[in-house]
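All protein chains of the complex are present and in place, except for one that has been dropped.
And now, chain A:
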């Protein structure tokens, strides 16, 4: 059963490069630069994030024990990670006892292959899907399509994204970047047999989706879902949702395949009393989401008679190996951190290039998929996609210290980076700065050079590589004619110092007037 411990532990691998949806094509600043020009997107995002924020604050502040709930949630998750092997084995045993089959997937590619094989075994070339981050991460739909299986996303927002051949931009409301008129146009062009006069009233759009998907729910014999929680003690799995598409997929088909990240396991059934309070209030800002389904294996005469659970690693163990970074695995995918983040609110989810956007995405994605400096990896820019303001930490229902994780990942990225031009320049600067004579000479040279580069407005708008990153987004003031050190050494400087000392010696004096020339005037 348990593997024998042989010698030194090996660092677990990341999600394989070039697979799934854990990496964008461009670095964050470049992608965000383009997204920021989309005024419609910024209006949609601002409206959405601000309205969810207000709802979340209202329903979290009405619970006097919100902080104790967060403390319990954080502690349960931490304890779970420490006991992960035994909890997963227990979950496997319980699910099997209750008539389910458990599969293990080392990475997304393997998970996709397992799901495809199970779907094909049912004889169906169609599947209905409940919104699932794990299968979004592995790129399951694309894989199924290549294998001749059509996947129907049944969550309204996921359907919008799928019909538009788009990508999700938010964990909870994946089509947050689309407004009602855009959605109407997508439905008119992509839903077979839809009323060509369909208008953009949200209730009418939802009704069009209902009619389209109803037939799928009644006829497609196999469903694929994710899981919010998997209870080791009982083998119970849970999906939290709003629309009823989850209930449909978990109830109507003959076969159910659930793909769950290994970090989603919880030790005890009783732990649901914490997470069923934390998740809905943090996520949609509701006291409770409309529907939650919990099932344990197979129940004769009720729901799917064949149940498969696929346990997915795909870089999670690599994250777990990091003493600081492993906290990111505590995430319950509520998206509260996205909604409070000033960077997410402006740049939107697509700029992050990953299934997991926003602050949690910026710490989770690089850990699952790596930041490969040798490949100029777009993920290496994610830890910098933050002002470290800390709003995400305050909002997180399981108290993930996202700002500290971001700083740690920046550190790791810097350590990993090979001898870059910037690193060499910094090394040279360190040598110069440790020798006063050299430093003075360098300042003189930089002053002259800098003023020439700056020109009339005394601003440098473009530094040469490798320092061009600094001036991409800001101007640098030209160096002053006279440095502070040369002023201090002058007669004028000495006189100012004397005057200041006399001023400071007088009783009651607490301020010193500085009217020496700062040099930059």
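Simple rule for what comes next: contacts are C-beta pairs under 8 Å (C-beta built on N, C-alpha and C of every residue); 3 or more make two chains touch, one makes a residue touch a chain; residues count from 1.
Quick note on the criterion: contacts and distances are computed from a predicted model.
Missing chain, UniProt name from the options "Sugar ABC transporter permease", "Lactate utilization protein C", "Multidrug resistance protein MdtN" or "Ion-translocating oxidoreductase complex subunit B": "Lactate utilization protein C". Touch with the chain omitted from the figure is made, among A:60, A:90, A:162 or A:245, by A:245.
Between the chain not shown and the residues A:117, A:287 or A:375, the one that touches is A:287. Touching the chain that is not shown, out of A:28, A:152 or A:295: A:295 (per the contact rule at the top). One of A:22, A:41, A:69 or A:133 touches the chain omitted from the figure, and that residue is A:69. Across A:105, A:119, A:309 or A:402, the single residue that touches the chain missing here is A:105. By the touch criterion stated above, the residues of chain A touching the omitted chain are 2-3, 5, 9-13, 44, 47-48, 51-52, 64-65, 68-69, 71-72, 75-76, 78-79, 81-85, 88-89, 98, 103-106, 110, 154-157, 160, 173, 175-176, 179-180, 183, 202-203, 205-206, 209-210, 213-214, 217-219, 231, 233-234, 236, 242-245, 247-248, 250-252, 262, 269-270, 272-274, 276-277, 280, 284, 286-296, 299-303, 311, 313, 317-318, 320-323, 326.
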